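Below: one structure in structure tokens.
Note that one protein chain of the assembly has been removed; the remaining protein chains are unaltered in position.
So, subunit A:
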Amino acid sequence: MEKDIKFFTNGKRIDGRAIDELRNIKIEVGVFKRADGSSYIEWGGNKIYCAVYGPREAYPRFLQKSDRAILKCRYNMASFAVEERKRPGPSRRGVEIGKVTQGALEPALLLENFPKCMVEVNIEVIQADAGTRCAGITAASVALANAGIPMKELVPACAAGKVEDKIVLDLCKEEDNYGQADLPLALLPRRNEFSLLQMDGDLTEEQLEEALDLGRKGCLQVYEIQKEALKKKYITEDVLNE
């Protein structure tokens, strides 16, 4: 997959960032009327909407759990979100991302409060530019908070990776396509545990440790942005109501 690309110039990356620098992230809370909770995230060139429904009765009924709610996560990419048109409808990639998203978010939620119910998370990618799953999880966590789903903590996500044998934070498109490794992570900040971990590429044990540390730092920065977005939403509303 490697290609002749110069990943670093004067210590700066292709898009001018430092090794441990995130792309610009902007989160908006409560962007849809129908959904119980919603959010919009712009992360570098990614544009992603998220809508949450529930808790409501789980269907089909055989999916119901008598002691807790189930969490359904659907990740979908618009056909026009990428350079080559993507065929509309579910893809194997999308199904897998939905599954790992569920695994990343579920440990933060108090689903045992809602037996026989389901909570649905819909992630819709309108523009894709590397790192959509992390941006999706980040947005989904905020939308879940907006929906009032009881949770222990927010779940920020961020990728680390390796290009030209250097560990970098939040891969951009070129680094993702032609770099040496990609390690998307989601963090449960209060427990200090990872709830999303995927890796492809090639890392030594030392590099993995370095990447996990850097990824954790990135997640903590994302966590601050999530909290700010939620505060902005609710603090302004409170002030207006007074």
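Keep in mind that, in the parts below, a residue touches a chain if its C-beta (ideal position, glycine included) is under 8 Å from a C-beta of that chain, and two chains touch if they have at least 3 such contacts; residues count from 1.
Just so we're on the same page, contacts and distances are computed from a predicted model.
The listed options are "Nucleoside ABC transporter ATP-binding protein", "Exosome complex component Rrp42", "ABC transmembrane type-1 domain-containing protein" or "Iron-sulfur cluster assembly scaffold protein", and the UniProt record of the chain not shown names that protein "Exosome complex component Rrp42".
Interface note: of A:Phe7, A:Tyr49 or A:Phe114, the residue touching the hidden chain in the full complex is A:Tyr49. Across the interface with the omitted chain, subunit A contributes residues 31-35, 45, 47, 49-51, 53, 56, 74, 76, 78-83, 85, 88-90, 120, 122, 124, 126-129.
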